[in-house]
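Data first, discussion second: the structure below is written as structure tokens.
Removed: one protein chain of the complex. Kept in place: all other protein chains.
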Amino acid sequence: MNPLVLWFHKLGSPPYFYRFAGRLVPWFWAAALILGAIGLYGGLVLAPKDYQQGDAYRIIFIHVPSAWMSLFIYAFMAVNGFIALVWRIKLSETLAMAAAPVGAAFTFVCLATGAIWGKPMWGTWWTWDARLTSELVLLFLYLGVIGLYHAIEDRRQAARAAAFLALIGIVNLPIVHFSVKWWNTLHQGSTVKLFGPSLIDSRMLWPLLVMAIATKFVFAASLLSRARVDLLELESGKEWARAEADAAEGRA
Amino acid sequence: MSYGTLWGACRALLARDLALLWRRRGDALNPMLFALMVVALFPFAIGPEPQVLGRIAAGTVLVALLLAGLLSLDALFRSDLEDGSLEQLVLSPHPLALLLACKIFVHWLTTALPLVAIAPLVGEMLFLPGPVQPVLLAVLALSTPLLSLIGAVCVALTVGMRRSGMLLALLVLPLYVPVLIFAAGACNAAQNGLPVAAPLLWLGAGLALSLVLAPLACAAALKISIS
Amino acid sequence: MSYGTLWGACRALLARDLALLWRRRGDALNPMLFALMVVALFPFAIGPEPQVLGRIAAGTVLVALLLAGLLSLDALFRSDLEDGSLEQLVLSPHPLALLLACKIFVHWLTTALPLVAIAPLVGEMLFLPGPVQPVLLAVLALSTPLLSLIGAVCVALTVGMRRSGMLLALLVLPLYVPVLIFAAGACNAAQNGLPVAAPLLWLGAGLALSLVLAPLACAAALKISIS
Amino acid sequence: MNPDPDTPPLLEARGLAFARNDEPIFGPIDFALRHGEVVLMEGDNGSGKTTLLKVLSGLVEPSAGAVLLNGEPLTLARLSHQVALLGHLLGLKGELSPLQNLRFAIGLGGLRAGITPNQALLSVGLEGFEEVPLRQLSAGQKKRVALARLLLVPAALWLLDEPYANLDREGIALVNRLLEVHARRGGAALITSHGAYAYTSGTPRRIPLKAVA
Amino acid sequence: MNPDPDTPPLLEARGLAFARNDEPIFGPIDFALRHGEVVLMEGDNGSGKTTLLKVLSGLVEPSAGAVLLNGEPLTLARLSHQVALLGHLLGLKGELSPLQNLRFAIGLGGLRAGITPNQALLSVGLEGFEEVPLRQLSAGQKKRVALARLLLVPAALWLLDEPYANLDREGIALVNRLLEVHARRGGAALITSHGAYAYTSGTPRRIPLKAVA
């Protein structure tokens, strides 16, 4: 067998994943903290005032990365949910369910920071604009997935049901992203483009991109540490989990 | 030995569900009464001025019908689950999705259709402007089956739980929002004398799509949640 | 041998219900989420204009909380009935009315209190004018216990039935309407800058009266409906 | 303990009958239950055993006749600590542990002298399950928790509806032991069954409950 | 009818195991059920009998091993008229009459040759109850309606979960008679019980289902 495929096979086994992820988590947190510090320094100190919004625009360095993460994590959850449903891989179930609370947190941050930003810019905390609304629906979808997962007793059945819901809810992602294009809204359109030149000053752009990468690391670290705990709980009948518990007692 | 046809199975299911409905005909009227009462509460809650009421009439009717439909959803599979009929249905040799489509159809027939029928009356109670009436009817005709279909998928996911009422609402409402937006869009357009074709077409497209996909999704969800 | 005191029985009941609640803490948040979603639906249904929304904000919040309370009512005695705890409660040597009062208190604490707590947020979402906010809070503080008490009597009457959801709504809503009228009256008065003391006093009087009478009525109704 | 003819019987039914929608469920029956007695009520499915126990505990009003408790007419309000009912539904919360369930029962109904919840659980063979959520116990173990409740509350009269159902052979022996102890210390019990298993120690008085024609 | 070693068995379990939340419910078991056989699955309360039947009918996926029906792996989609399950819940509607309930079952599952719903009701001893709402029947009579359904649908494999529960002695004899007839005409049945009553005609093969340590 191809060594890469072999490695994936090994990664799918819970004890191996547990140890592997345990080694990665501290590095991810370190990367997140360092990149976050750089990005915030760039955003809060180095980047110039916006000629229209003054300093209020500096919320962008957390609002936009959180917004991107809310969408990215949902897609991640849905993809893992799909794998869990079709191939019944336990690790995918765990990853999908571990991603949901992190995604909900980022969605909440996006909504809250957007609302705070909206007060000085639009003169209101909240309007029923298409982007804002669809982002709120996204939060409810996350909460629905989490709620469904915790409402069913059998952990694996719960994971499959919640993954199914996540798959159904994926229709909301394009609505969130393209809402500014499809309906004319108060919220501004895309300024950062993946292809072609972006529409903002590069001194504002690079801290934003650094923050976007930092939040990716936050997600990865949080996801892995959640998945580790979930695996430990799921496999509580297995030998390796008991050994882990005894080892933890020894360390304490 | 006769193994029965798919059509025969659907007919048997429809006949049984309608017979059950007739036996419980008191219950069948309840969603309608509920919607009526929600609508009736509004004049108390915001005062009786006709122009305010007329402005919010279509929206209130939509929300009332949506809530009534939502509340009756829980009963869709509940009694079948409790007496073991659902297991027999899943174990039947015919495609589950089609059998479920029959059940959803009966649900729509008995909870949504009466609601559509009384919509003009309810609109009248809230001083709904005359030209909006036919649009409201068209909107209801298109959106209530859509709501039943979407709701059935969610209810299939929660059917194994003991106390699912509120969780179901949490799951269903975000999915109902897009339907509500288009439905309200059509009504508002009519109220302002604008063309209403676009939102109605969107609703129709959604209905066509979910007519095909929702029963399949419902069957898949049900298999997950009864296991 | 110790026969236990009335106070001990009430304390045991409160402790048990709170422990149960803690075990099901996910469910405890559901009514709040439901009310939030009903309120969130309105802007979709009638359009996002702040002045229209602000005009109907207080009324919508009241209706949303009323519906959320109504839907959570059914759970008040349901699980106790289903596992036979209710029989044990009725057969206990202590006055049933007091025991039921404890249960109603826990119900209010867990379904209505969170709703009151988020009312300012909800008001903000619907552009409720600033001066109405404190009045809305006062109204909710007085009317939600009243709704819980009235609802408990009705739910005690229907608890023996298998499919009581809708019937319960029909019984309860007419009794809720007077409460709603006074509550909305206070909010409307505040919105127009008029004095709000009179409707608030009426609500307070109703609350005092039903604090005494509702548990007794509830006990009587329960004895009828479990026999 | 020998029944003393001078004191009134603990429980007495006089011409007791119950009808639902004018359809008689069980006919007029008369019997007395004295301290120290265990009586077995036998009848087929649907002959009205459960209904009779509900009438005897005061939950349901009889359509004719009277129930006397210690010689006085029984009403729900007059019950005070004398009757314990174990029905088809056990009245236990699946989310709480056996210990929490028993503590609640004590708070509501009082505590018999000389026994603690832990001892009661021990004597029904549930040592080690004190803190497990009840939902995770098997049907038979749940029944045992309900039996422990009987041991704890200070009721003299036990009304048990099919106490043997759901129990394996060991559980059946346990019920018989509990009944014996209860009878020896002056309590009384009325138990129902449809004949498959039965109270075996001594020769309990049997009352057949016939469906009314 | 003698089992023929050449044709694959009607039902076969290979290393079948089920775990809930990684807690094993029943261990890996192997067995085969041939045409004309009745097998009795014995186990205490909570040993996993009901769960096993759900796995065998395809309602629940096993955590390990496979179920073969006529030599082919079983999936819900591949079921087609071969399996009839009678669980703790009967799958009958209380508001409808026995006849209406049976007609629905036929519409859904097909009809065996040479029998009508009325004849089936007759042979389970429910003559005269054809049109009464099921809700008004006693528990034992409801069980008999479910047995009549087994007679009607053309399934070769019967999976019966505690068919004797709730039945009085006469009902137990009826179940045994039905099983005998079904086996004689080439069908097979797997029945569970916790030992109190059992299939008595011939000597059925018994498989003990032990709770996993």
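For reference, chains read A, B, C, D and E in written order, and residue numbers begin at 1 within each chain.
Keep this in mind: contacts are C-beta pairs under 8 Å (C-beta built on N, C-alpha and C of every residue); 3 or more make two chains touch, one makes a residue touch a chain.
Convention: contacts and distances are computed from a predicted model.
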Task: Name under which UniProt lists the unshown chain, selected from "Dihydroorotate dehydrogenase B (NAD(+)), electron transfer subunit", "Heme exporter protein D", "Peptide ABC transporter permease" or "Polar amino acid transport system ATP-binding protein" - done: "Heme exporter protein D"
- [ ] Using the definition of touch stated at the top, determine which of A:D154, A:D201 or A:D246 touches the missing chain.
- [x] A:D246
Open item on the list: Going by the contact rule already stated, which one of A:S92, A:Q157, A:N172 or A:S225 would touch the omitted chain in the full complex?
Closed with: A:S225
TODO: Quick one: say which of A:K10, A:K119, A:K181 or A:R203 touches the chain that got left out.
DONE: A:K119
TODO: Could you tell me which of A:H63, A:K90 or A:R131 touches the chain that is not displayed?
DONE: A:H63
Task: In chain A, positions touching the absent partner - done: 29, 44-45, 49, 54-56, 58-59, 62-63, 66, 101-102, 105-106, 108-109, 112-113, 116-117, 119-120, 218, 221-222, 225-226, 228-229, 232-233, 236, 241-242, 244-246, 248-249
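Basically, only the chains that are shown with their structure count from here on.
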Open item on the list: Using the touch definition from the top, how many steps at minimum link chain B to chain D?
Closed with: 2
Task: Starting at chain A, fewest touch steps before arriving at chain C - done: 1
TODO: Please state whether A-E or A-B has more C-beta contact pairs across its interface.
DONE: A-B
TODO: Between chain B and chain E, tell me the centre distance in angstrom, where each centre is the average of that chain's C-alpha atoms.
DONE: 37
Open item on the list: Using mean CA coordinates as chain centres, what's the gap between chain A and chain D in Å?
Closed with: 57
TODO: Send over the residues of chain B in touch with two or more other chains.
DONE: 24, 167, 170, 173, 177, 227
Open item on the list: Please output the residues of chain C touching chain B within their complex, sorted ascending.
Closed with: 24, 27, 30-31, 33-34, 37-38, 41-42, 44-47, 52, 55-56, 58-60, 62-63, 66-67, 71-72, 74-75, 79, 163, 165-167, 169-170, 173, 177, 180-181, 184, 188
Open item on the list: Can you tell me which positions in chain B touch chain E when the two form their complex?
Closed with: 1-4, 8-9, 11-13, 15-16, 19-20, 23-24, 82-85, 87-94, 96, 99, 223, 226-227
Open item on the list: Show me the residue ranges of chain A that touch chain E in the complex, using the header's touch definition.
Closed with: 153-156, 234-238
